[in-house]
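Please read the structure below before turning to the comments.
Only a single protein chain was left out; the remaining protein chains are all shown in position.
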Amino acid sequence: MTEVKKTAAGGAISRRTALKGLAAAGATGAGLGAMPGFVPYIQAQSSAPIKVGFQVHRTGIGAAYGRWYDRTTLAAADLINEMGGINGRPVEIVAEDDGTDPKRGAEVVEKFASQLGCDVGFGTLFSHVVMGSAPRAGELKLPYFVVSEGHHVASGALNRWTIQPGICDVKSQVLAMAPFVSKNLGKKATMIFPDYAFGHDHRDFFTAAMEAQGAEVIKHIAIPPTETSYSKYFPQIPRETEVLYHVMVGPGVLTFVKELGEFFGPSHPPIFGFLDSLEAVDLNSPGLEFLDGTYFWEGMPRYLQSDAPDPVKFYRDRVGVDDNGASASDPKDVSTFAHMFGCWETLFVMKKGMEAAGYQTTADRQKLIEAVEAMEEMPFGDEHPQGRKVFNGKTHQVFGPQYISKVEGGKLVVQAETTAEDSFYPDEVDYTTQSF
Amino acid sequence: MDFGPYLVFASLEGAVLAATLSLTALGLSLVFGVMRVVNVAHGEFFMLGAVAAWFVSALGGEALGLPAWAGFAAALVLAPAAVGALAWAADRAILARVGYDPERTIVATIGLLYILQQLTLMGYGPEARPVEPPFNARIALPWPEWGADGFAWTWPWGFGTTSYKLFVIVAAAALLMAVWAVLSRSRFGLIMRATQYDRETAQAFGIPVGKVYAWTFALGAALAAAAAVLIVPIQQAHYLMGGDPLLLSFIVVIIGGLGSLRGTVLAALLIGMSDGVISVFFSPTLAKILATLLVALVLVFRPQGLFGAKTA
Amino acid sequence: MTGAAKPVGLHALVLAILLALHFVLPDYHHGVLARVLTLATFALGYNLMFGYTGLLSLGHALFFAAGLYGLGMPMQHLGWSAEVALPFGIAFAALLATGVGALALRTQGVAFMIVTLMFAQAGFLTLLYFNEFTRGDEGFVIAQEARSLFGISLADADARYIAALILFAVAMIATLILVRSPAGRVLVAIRENEERARMLGYDVARYKLLAIVASGAMCGAAGAAYGLLFGYVGATFASVQYSILPLLWVLLGGAGTVLGPLIGTAFMTYLIDLGSGLTDAYMLLAGAALVLLTLFAPAGLLGEVRKRWAGWLP
């Protein structure tokens, strides 16, 4: 293995020399250089677009989210370009499917950094894809903006190049929910959640948050991810449950909620769910009538509220969402409204960061990260239609409002809104102390 | 819920799974038994059945204004027919050309699986879409109890089922009977069994083996699609829904013993019920692990299947 | 033996080309090839069992994941160094393969496929069940600083490529030696006609177990190396999909050929990579490619070459 050292060390030098030689030869179009994709990209010129590598779940279990992440991102990019781009340069979204798979996700990040000449990487939702991709982003020194709501960024598991400035993490979401649930719905909760890391975040943080409120979680029911029918687990819900807390993800969500209704019939306890359980699903699907009167967390209200301020209307309009949170062109195509705002807001944070850093070339990537780390207050407005946010530069995580809505007449009506400060928790990491 | 009602409740849930699983597995078993090939795309035929059911019922509901029950009834006929036709074409275009070689068929059907999934994603989308059940009343169930006041019926919290779930069980049983009748009484069934028993001899007796294979493949796919139409009002149509039924069907076919209709149905009951009953005793994921290991160990220690006769 | 020069020369040449590519490939393809080499080692391990011994397993993700977690868990929780964790991961995979093999080999054919699939599925669910330690589906990242062998950081692109190449070269040479040895001839004999091999006096069960253990160790080595080189450990790698992939890679490249797994892995990787640049429907391309291959090149890419032009290929 000592030989490796020599080869690797020596290789570093000779590899670069060889590459230079190849680039020279490549000018004549000979050899490898003639093959598609083998010409090393040329550093972007000042008028060339800023390329945002967009890692999107087009296939795999995340596809329903990916579609709406895609639309929101393109809408935001169009708006930015209408506003004159970033530092005088237009923004180009370079989208690539990651198959909702951590291996492919890492490959896509590599492709952004080394092949497609992207300035930053952006967008992914499912946390295992983030975990699989982030190490490569760190090694390639590619600013990696994730829109995942996982606690992985703020927990310190990732690196200085990975940042989540557009969507709150699960820990802060459930922290903000616990007071409402314990005060208004019940002190003894039963939790049903997927046996995924995402579900475990809910389990761990909500349980602790309830205890802090003097309430308790009396039963955890973790549903295996391969499951397609759920009724058989519901009898494990204890009779003394005062509030039922549910969160589910994946293609089975509608079955899950429907079977929950069938199980209880007319006599269900108060129910509090995360809208993840019904993202991209019509609230008025057959079998969901029982949800009337139950409560949901929403990242952003899906149904247009009567008192909605202008930035919210503007955002809905630009993305192409109707008053019910479905596609303006197809009312059956329901959006993932509670999460997708994160793409919009992240792009604007990126824009602001690039402007603050005077970003010109990929050599300025480190300055971009430092500029975002320096951010704090993000006021409500067109760029942040979900609400005012506070960014924590040390943990690379943003904090913002959460909405609690009640189903009334087949629509979600906001009952309460928590503030960014309600969702604060002590820092678990300080990324700014890490080297680039 | 108390132990007694829970056990009955879980068994009832298991019975619904067993009902659709026995249809799906029977389709796989026919293909496997007659053609001696492993059809990895079987789960995709199941998925296509569900998707086709959504199209038929949505079209019937919106374009023609049909009530839910009529759309569902139409789906129950049209979806299996369409999927069967597609399978027939796949057999002629691909499987027949690789000569039903076992290994090549596995690769070809994996390729088919990717193609069908991707086409569905492109044409139908990534969402899980519901099909409205023709009827769906919740039925609360009573439980006998001997208390201080003697015998009484009680109504445990959550103890119930729906009329549609009961219908699924009955409909699957009826379909199974129909398939059994076709296989054991009709000329086609006779020809199929002859081909299964000895391909060369069947050919020598003038049976068009190629045609029999194509029809068997179509019938197998249609059975999977029929099972999917039955289940889709309970679980929505989604382009990745084929994996689970494929896996479970394989297990059922192996445990039930090759090409045995009785064994397949019994094994489906066993798998469906144990899936339900094990969930009573353990936390959900642990229950899945144990059920999975149980199946593996059954196969290890009774490789001929639980119901297959031990061959010398 | 006569005719040894050609195969040995060819494989030496392939390794030399792979080394030469290290110096000339653009960054992106350099990185892709490092991953391909690591995964091709996984495919080589699979090939040992499927291509040479004729045992079709649908559960090899279990062994890849065993190497991955066997390396990752002690590094994460016990602070082990990579030098210790790497052999531990491989040994863990081999041990698991011994256990699974001892049970699964009581079955044959489709039952064997299902049993291996079930064991892998149980392994996958176990990773989820003990999420407190494994972090379940989300998995965990191995810190960049920990990812070094003998003082060389494997997070560095050059070191990573060379390490992947060494891994692949060792696995390939081991395969080459094995299949050209008397033991390799017995494995092929078992694939071709198990009963005849038994009646020549070979303890078929023992040879099959040997094949599973060697295969499991090689796949485990690939898994452990993947964790070390790419820094991520997650349950996705234990899922069914990652049991199907090595089967496809091997069949595409040519089952029972030494270089087939590399060719198949590279072909599939680039098919998806280039395909996804052209269209979102790249899995459609992959599916169509599989169907076309079974129709027109049933022995796989290299298998067809051997059949038509180069019968001497090992």
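When the chains are written out, they are named A, B and C in that same order, and each has its own residue count from 1.
To be clear about the criterion, contacts are C-beta pairs under 8 Å (C-beta built on N, C-alpha and C of every residue); 3 or more make two chains touch, one makes a residue touch a chain.
Basically, contacts and distances are computed from a predicted model.
**Q** From the list "NADH-quinone oxidoreductase subunit K", "MrpA C-terminal/MbhD domain-containing protein", "Amino acid/amide ABC transporter ATP-binding protein 1, HAAT family" or "Sarcosine oxidase subunit gamma", give the UniProt name belonging to the chain omitted from this structure.
**A** "Amino acid/amide ABC transporter ATP-binding protein 1, HAAT family"
**Q** Which is it among C:S81, C:Q108, C:N193 or C:T279 that touches the chain not included here?
**A** C:N193
**Q** Residues of subunit C in contact with the chain that isn't shown?
**A** Listed in rising order, the touching residues are 1, 181-182, 185-186, 188-189, 192-193, 195-204.
Criterion: only the chains that are shown with their structure count from here on.
**Q** Would you mind naming the chains that touch subunit B and likewise touch subunit C?
**A** Output, common partners of subunit B and subunit C: A.
**Q** In terms of CA centroid distance, which chain is the most far removed from subunit B?
**A** A
**Q** Distance-wise, how many Å sit between the C-alpha centres of subunit A and subunit C, to the nearest whole number?
**A** Taking the mean C-alpha position of each chain, the two centres sit 33 Å apart.
**Q** Multi-chain contacts only, two chains or more: what residues does subunit B have there?
**A** Within subunit B, the residues that touch at least two other chains are 118, 285, 288.
**Q** Taking each residue of subunit A in turn, which ones touch at least two of the other chains?
**A** Residues 59, 195, 224, 226 of subunit A touch two or more partner chains.
**Q** Using the touch rule from the top, collect the residues of subunit A that touch subunit B in their complex.
**A** 59-61, 63-64, 66-67, 195, 221-224, 226-229, 231-237, 239, 251-255, 258-259, 262-265, 267, 280-281, 285-287, 333-334
**Q** Okay, in this complex, where on subunit A does subunit C touch?
**A** Touching subunit C: residues 1-2, 4-5, 7-8, 11-12, 14-15, 18-19, 22, 32, 36-40, 58-59, 96-97, 101-104, 106-107, 110-111, 114-115, 127-128, 131-132, 134-136, 138-139, 150, 152, 157-159, 195-198, 200, 224-226 of subunit A.
**Q** Which of the residues in subunit B end up touching subunit C in this complex?
**A** 32, 38, 94, 97-98, 101, 103-108, 110-119, 122, 243, 247, 250-251, 254, 285-286, 288-289, 292-293, 295-297, 299-301, 303
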